[in-house]
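The structure appears below as structure tokens.
Missing here is one protein chain; the remaining ones are kept as they sit in the complex.
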Amino acid sequence: MQSKLNVFLLIIFTSSVFCQVENLKWRKADFSYEKQIHSSKRDYSFESENAGEFLTKSFTNAYWFFISDVDGDNCPFRPTCSTFFLQSAKETNIFQASLMFFDRFTRDMNIAKGHDHYPRVSAGYYYDPPQNYTLNQGRINYLPPAFIVDDE
Amino acid sequence: MISVIKIFFAFLFVWIGTVTLVAQNLFDDQFNYARQLYNEGKYFDAVTEFKRLLFFNESKSYDYEANFFIGLSYKFGAKYSDAVRYFTLAEINYSTSDELFQTRTEIIKVNILRRTTHRALTLLDSLATDERFFNKMDEINYWRGWTYIFLDDWENASFSFSAIKANHQLAVFCDSLDNDLYSPQLAKILSIVPGAGQFYTGEYISGLISIGWNVLWGYLTINAFMEDRVFDGLMVGTLLWWRFYSGNIQNAEKFALEKNLEKTNSALRYLQNNYIGKKP
Partner (left out) sequence: MRKYLTLFFLIPPAILSQSTSFDFHSPENIKKFADYLFCEGDYLRAIEQYELVNEKLDNDTTKFKVMLGYSALGLYNESNEIFKGINDKSIFYPDANFLSFKNQLISEPGMINAPSIHSFNSFQLESFSKLTNISMLYEDKFNISRENFIAPFDAEELNQVSTFYDYKVEPPHKSPALAGTLSAIIPGSGKMYVGEWGDGITSLLVTSLFAFLAYDNFRADNTTRAWVFTGLGAFFYAGNIYGSVASAQIFNARIGFEFNNGLELFLKQQNYFLPEYDFCN
């Protein structure tokens, strides 16, 4: 009885490991001739959870449409300063987001900023997400300068 | 006595032939099995069986074909470095110039797919100057055309295909696309007049907003200087007018590039999914 159980367990063990190998085998790649598009599109939607957010998003959309989309690509960071402000407001509150924004703007004005400070996104901009500036040490996701982030 | 010896040698000859044939059949069977897996699209398993054949085949009679199919399997799995490695091993074991040409072409196709197009062009140039392949110029030009397609150089792609036949299907296709693309340089030059570059690329609203800002800041700057408010004039001129003026030039170029990318991706999609002909 014991030997039958051992054989049974061995078969189950072997077949389960075999299934693992089966899952790890590579298959025909889903390859596309198309070129990758690195530039991200703006989210002009007005979706919001409250009136404050709606107001903020309205001003942001207006800023993007009339000013940011027309004055060229001036921000070396991703997310851009306006998007940074929006994301900061969502993560914290409007006051803290303002402080984060002014700090970000100051860092943007630093003409000697960082090859050796910020990681980059694949399009070459510096990657500087708001989660690192919420004053919550546990939320900081430090990435070294040589790192290339897959998406923004 | 003499007839017994004759019969013996005849029988020996037949036996040795049979032995060799049976042994060879086993390797043929293994090759066919591996080939079947390849045809069914089970590329990982196909590689395993071809490698098994190579490992046990001491006479190395399958070295070219097995390595070639391993290279093709890796190519289908988008494992390009491995593909090139095995095509190179196949190249070492070629026996005819056709086989050599085939492996080199496959290496070129892998370089096209992984967009190391300059390497592909270098390899094509070396094929073109190799006198063994002077009768293969059409095929060399064909793959040169595809290389230029992946290099986003549709004009040179059209030239390469035209060298095969004046109205080659792909030459006409590339030519038509090339004529349809915007010129980013022209968009930038036109933007000397604010908004003109954006109108050229069809972005009329952006062009109008650009004109508006440039007129506003231009007026305020000039007005400030005329009223001797030099500091104000400098601030508005550098921080605002120059920002929107250079932004207008940048945007014109950006729109041209974005629209060109949409058109070229659409063309590449057509070539991949609808074009009936040899592809990388």
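Note that the chains are named A and B in the order they appear, and that numbering of residues resets to 1 at the start of each chain.
The rule is simple: a residue touches a chain if its C-beta (ideal position, glycine included) is under 8 Å from a C-beta of that chain, and two chains touch if they have at least 3 such contacts.
Owing to the predicted nature of the structure, the values given are computational and were not obtained by experimental measurement.
Student: Specify the residue from the set B:51, B:136 or B:263 that touches the hidden chain.
Tutor: Looking across B:51, B:136 or B:263, the contact with the absent chain belongs to B:51.
Student: Would you indicate which residue among A:33, A:64 or A:101 is in contact with the undisplayed chain?
Tutor: A:101
Student: Taking the full complex into account, what residues of subunit B touch the chain not shown?
Tutor: Per the touch rule, subunit B residues meeting the hidden chain are 4, 8, 11-12, 15-16, 18-19, 22-23, 26, 30, 47-48, 51-53, 55-56.
Student: So that we can see where the missing chain sits, which residues of subunit A does it touch?
Tutor: So the residues of subunit A touching the missing chain come out as 10-11, 13-14, 17-18, 20-21, 24-25, 96, 98-103, 105-107, 109-114, 117, 132-133, 135, 137, 140, 142, 144.
In this text, only the chains that are shown with their structure count from here on.
Student: Go ahead and note the Å separation of the Cα centroids belonging to subunit A and subunit B.
Tutor: It comes to 30 Å between the two C-alpha centres.
Student: How about subunit B: which of its residues touch subunit A in the complex?
Tutor: It comes out as residues 41, 43-45, 76-79, 113, 150, 152, 206, 209-210, 213, 243-244, 246-251, 254, 258, 261, 264-265, 268-269, 271-272.
Student: Any idea which subunit A residues touch subunit B in the complex?
Tutor: Subunit A residues touching subunit B: 25-29, 31-35, 37, 39, 66, 69-74.
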